[in-house]
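Let me begin by presenting the structure, written as structure tokens, before commenting on it.
What you see is the complex with one protein chain gone and the rest in place.
And then chain A:
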Amino acid sequence: MAAANDHTVLQFASPSPTPTATTAILTARIHPLVIFNVCDCFVRRPDSAERVIGTLLGSILPDGTVDIRNSYAVPHNESSDQVAVDIDYHHNMLASHLKVNPKEIIVGWYSTGLGVNGGSALIHDFYAREVTNPIHLTVDTGFTNGEGSIKAFVSSNLSLGDRQLAAQFQEVPVDLRMVEAERVGYDVLKATAVDKLPSDLEGMEQTMERLLALINDVYKYVDNVVEGQTSPDNNIGRFIADAVASLPKLPPQVFDNLVNDSLQDQLLLLYLSSITRTQLSLAEKLNTAAQLL
């Protein structure tokens, strides 16, 4: 019995519920701009610094997801046992950013490089004073392990009885929302140089090619299943059936009428805009040519 009392227990101190922080952080959602920012700051870092740190801005959604939308770099000095962060700069930039978008508040901080080290704990402490439960993002710009990993951490304190021992960084799943990047176009953002932004019709062409490729793939898959070369997967079959069934069931005559009506509308618009253009050039000639003086 005495032996049992001798065992002390390591406890995780759960973050005390404050009126503002209602739920624990479940996932982190990152927008592509943040990654671009981090890479850009890393490329521009002063030669003496090994890694770059900065502040993450965004918002915390009520279901516990942290939405990270923007970021900026903060100059800092790091030696083996000391870390100095330029706090004034951090506050100035924060004030400037808040002027533009007051809804984007500090949600955490980022650093480049793979792991979490002692200096990071100190910096995390500093950010914990600014916002409850900050999130720590590491972006591996060195591509160790052959991949550029993006990880997010939340820290919780390890305490032994009343004494604080260490801070444990627990990993949080990261959700990369690349919707905006997709909209711009991956080929535009991937290549080191793109000579021309694609125009409307070129983009349309690309999309249609992709659609054709998709349809071909589905066709081949169905053929393979029918011939018995690949095992049928019920889910995929159901998806295909849903897709085919989603075409509206209109009698061909009605459908033709619909398409023709739309076609005629578009032609009308084209005609109107061409007429306006001709009118403009005519008026131009008349205005400057017909001067009575």
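Note that contacts are C-beta pairs under 8 Å (C-beta built on N, C-alpha and C of every residue); 3 or more make two chains touch, one makes a residue touch a chain; residues count from 1.
To be clear about the criterion, contacts and distances are computed from a predicted model.
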Statement: Per UniProt, and picking from "50S ribosomal protein L20", "Eukaryotic translation initiation factor 3 subunit H", "Vacuolar protein sorting-associated protein 35" or "Exosome complex component RRP40", the hidden chain is "Eukaryotic translation initiation factor 3 subunit H"
Query: Of the listed residues A:Ala73, A:Ile135 or A:Val172, which contacts the missing chain in the full complex?
result: A:Ala73
Statement: Contacting the left-out chain: of A:Leu160, A:Leu214 or A:Ala241, that is A:Leu214
Statement: The listed residue (A:Thr132, A:Asn224 or A:Gln266) that touches the chain absent from the view is A:Gln266
Message: Suppose we count only contacts with the excluded chain; which residues of chain A make the list?
response: 31-33, 35-37, 39-46, 69-70, 72-73, 75, 86, 89, 92-93, 95-96, 99-101, 141, 143, 147-148, 176, 178-186, 188-201, 203-204, 206-208, 210-211, 213-214, 247, 250, 252, 255, 259, 262-263, 266-267, 269-270, 272-274, 276-277, 280, 283-284, 287-288, 291-293
